[in-house]
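These notes concern the structure reproduced below.
Omission of a single protein chain aside, the complex is shown with its protein chains in their original locations.
A and B are the chain letters, set down in written order, and residue numbers restart from 1 in every chain.
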Amino acid sequence: MIEGIWTLIGDDLPALQIAVPLLAATLCILVRRPMAAWSVAMVVAWSSFANAGVLLHRVLTTGTISYAEGGWPVPWGIELRIDLLNALVLLVVTGICAIVLLAAPRSIKAEIPRDKQYLFYATYLLCMTGLAGMTITGDAFNIFVFLEISSLSSYALISQGSTRRALTSAIQYLVMGTIGGTFILLGIGMLYMVTGTLNIVDLADQLALVGPNRTVLVAAACIAVGVGIKLAVFPLHIWLPNAYTYAPAIVTAFIAATSTKVAYYVLIRFAYSIFRINLTFDGTQPSAILMMLGIAAMFLGSLVAIFQDDIKRMLAYSSVAQIGYMVLGLSFANEYGLTGGLVHVFNHAVMKCGLFLVLACVLLRMRSTRLSAFEGLGRRMPLTFAAFVLGGLSLVGVPLTVGFVSKWYLVLGALEAGLWPVAVLILMSSILALVYIWRVVEVGYFKAPPEGADEITEAPVSMLLPTWILIGSTLVFGVWTSLSAGVASAAARMLIGGGS
Amino acid sequence: MTAATAVGLAVAWPLFAVVLIIAFQRWPNLRETGTLLTGGSLFAIVAGVILPEVQAGGRPRFDVWEVLPGLDLAFEVEPLGMLFGLVASGLWIVTTFYSIGYMRGHHEKNQTRFYICFAIAISGALGVAFAANVFTLFVFYELITLSTYPLVTHAGTEKARNAGRMYLGILMGTSIAFLLFALVWTWLATGTTDFRPGGILAGKVEGPQLMILLALYAFGTGKAALMPFHRWLPAAMVAPTPVSALLHAVAVVKAGVFTILKVVVYVFGIDLLAATDASRWLTWVAAFTIIAASCVALGKDNLKARLAYSTISQLSYIVLGAALATTAGVIGGGMHIVMHAVGKITLFFCAGAIMVGAHKTEVSELDGLGRRMPFTFGAFLLGSLSVIGLPPMGGSWSKWFLMLGAAEAGQWVMMVVLMASSLLSIGYLMPVVVRGFFRSAPVDDGHGDHAGSGIHEAPLLCVLPPVATALGGIVLFFYAEDIWQLLMGMVP
Partner (left out) sequence: MIEWGLYNYWVVIFLMMTGLYVVIARGNLIKKIIGLNIFQVSVIMFYVSMGKVKGGTAPIEAAGFEVYSNPLPHVLMLTAIVVGVATTALALALVVRIKEAYGTIEEDEIRQIESNEDAS
């Protein structure tokens, strides 16, 4: 029977990646009870994760997967196209979705009223649909559609935070995100106007025929700005700190690890697969601009993080810095740099999600994520705090952790491009990360727990488990790198080689 | 057990102690027995299985895992690493005995955490000693930093926390900013980070770049306390004395200078350095550190601080030996790792014994104490002679080889520097002995209840170790030939 089901759906796995969560979201709305909705979400999320694993395996063994939706032939119909690049990103996205969901019920109990929790799960699944769709589609306009699906659901998720600041953060993100999305739409429109097609592979071919053209340049600029807003690249990152800080803890863990990563993927896809990175804006290489923005993000993000009192906000600024690393890797335009950026997608997702889950645990027990809530936490919640220390060391880039793998490739990329000052800057910013992480570690281990604190116990297993799955992964994948770095470097080679 | 598996086992073995310590944490005597058993068996493995193989010319290798293409975790033991491994595993046993005496005598808290971090730090030291390439060395180098941080900040006070900040800040800062850079550069230039006899950089890195790369390695190894990155050492004196003994003899600082020595011999190759004169500047930095640190030591009244600056000075002897890029210099440096370890650990043990037994920390307070604590001060005398470099202490041999190395390189100034440093070390070490034995104790020293003469030593477990290591220094004087034989295997 398994055989039968497999032959039935085996070819349609890419489409199921989008269809199943979408339908399940509706199912969650019909099912009113929170735990039932959660069960539906769990089944769907984990099967999507398994699906992503199967797809990655298929891409590794047989090459790029091309799936024509609805059977319409490819340049005219919408294509789902999975190659090494988006298979890796898909794995990360679905994996994070699945693991974070483990911690969800306990965590949102404190932040979302019981009669709205089923809606939370529905929106969560919708967001997952949008992100997965954005990742695997091979059609430029489809990217916009799924982008808006995921964005709208993220706005809704963020607004569920327990303070009223969540509302203002959500609307700030909404305004900026919509402007970004609309710019992307504009850019895609211009590309369509010039080439007459929306399929990514076809766009690339047609653009090569068109040659240098001002419309194409403006389209590239519009898309870059639009994606830049979603990617929160400096200086378009203004929405990020508020959105991450005031959203429910689980939502922050989820979104921090996925939405900016998918935006980064979209940027790479447009840069390499469509524009084939041979654009010059009157002598200014776009890579030089990206490099400067990346360096600015690295330093300013880390510096501002050092002075934050709310640790969630600190990690949000840290994310801005880490996105700077990814953009920097992209700007080197060589294999090592691109590998560094891609492997950092994987590594940062694992690290940051783990750290935000730690904060979710702390929030649950201490009802605050300010630095003062961490006093003496090393003694009262030892497992949770140990997870923070390990995740923090990974952010710094201690060898045998995933952070080191990313740093390795980024520094290699910088040196390979002949830019040793940039390599020095990358290493300096790691030291800044050490400063802001160690602030928290000191408070946790050196300060005594405040007098009169209730008997604070360790976080519940349902939340500790996903936290340690992710933090454990920062160690496992820091040593076993053939999945993350191996696939990333193969994808980078493929992109630079011009294939798809 | 083959030597190859012994190598892998030796690095992981101290972690077995961690298991025992956690299991027996409620029964202190059992807990300490766990550490001692592990330490004893570790030394047996290192000295009994690995040493004969290396002495015979073998280079046992243990591959663990390839982390990234071209970056693998692997161990391979060669003479210098063998020596450092012996020092680390041997002195762990002695330090554990001393710790038992000190920690209990001082009624210290958190002893379980202390012994656990100790064990992990020793594992790190062995990892550094047996590393087959720069990457593996880097991994265990960072492990040492992280595992010794809780030891340095053991007291949990504000002062300890600030010292911990400087410790971590300088050590991790230099290792990330410089050492990691050097690692990546080496890999990019040569495709590997392996330690090979004769070095791997010949023909791959030339001219001024060679000097810059050497600078990155030298300053990136913050544990070697080359000025200006030395401030962490005196700051770390806030730690309990067994930790200072560990830091200054066994794990941390020796890992630092060992790294520099190993990199000079096996990554650069002394022939390359001698031919291109790329390490000349390092001899000057080392010389400056030697003299400047000795001068500062002269002015320090706190005994541990004085010993800290003495350590900074002595470490640069080894760096100087490496930088001279001659066979004798390198052998002298390697030998000094052993001699200084034994000599300095004696001095620190004595300082701790004085603290536990007489509650004194400043040199000016030590008048007449020698007569009440003759064994402690006797050991201090022998340790001082070793550090100063006088026979019949082992330290005289390492100094001899360093001078020989300077002569071989034609660097007469360095010979003068070494001799001047000996004089300065007489200046800051002998007053302790002189005050202790030849001055009379002040009338009212707060110890009214032991008025009058008579021996009132520190607890036995605080006195036996320094006496043992002091005598060890004499023994090493006669074993210097064997050490020389072993180290000759370094240079082809």
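Here is the rule we use: contacts are C-beta pairs under 8 Å (C-beta built on N, C-alpha and C of every residue); 3 or more make two chains touch, one makes a residue touch a chain.
Note that the structure is predicted; figures quoted are calculated from it, not measured.
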{"item": "Contact list for the unshown chain, restricted to visible chains", "value": "A"}
{"item": "Omitted-chain contact residue, chosen from A:I29, A:V145 or A:A296", "value": "A:V145"}
{"item": "Option from A:I18, A:L55, A:L185 or A:L330 whose C-beta touches the chain left out", "value": "A:L185"}
{"item": "Identified contact with the non-displayed chain, of A:L13, A:I65, A:I136 or A:A170", "value": "A:A170"}
{"item": "Which of A:L119, A:A156, A:A271 or A:L357 contacts the chain that the document leaves out", "value": "A:A156"}
{"item": "In subunit A, positions touching the absent partner", "value": "141, 144-145, 148, 152, 155-156, 159, 164-165, 167-168, 170-171, 174-175, 178-179, 181-182, 185-186, 189, 192-193"}
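One rule holds in what follows: only the chains that are shown with their structure count from here on.
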{"item": "Computed distance of Cα centres, subunit B from subunit A, in Å", "value": "45"}
{"item": "List of subunit A residues in touch with subunit B within their complex", "value": "393, 396-400, 405, 407-408, 411-412, 415-416, 423-424, 427-428, 430-431, 434, 438, 442, 446, 478-481, 485"}
{"item": "Residue numbers on subunit B that touch subunit A, as the complex places them", "value": "65, 67-68, 71, 73, 135, 138-139, 142, 146, 153, 156, 161, 164-165, 168-169, 172-173, 176-177, 180-181, 184-185, 187-188"}
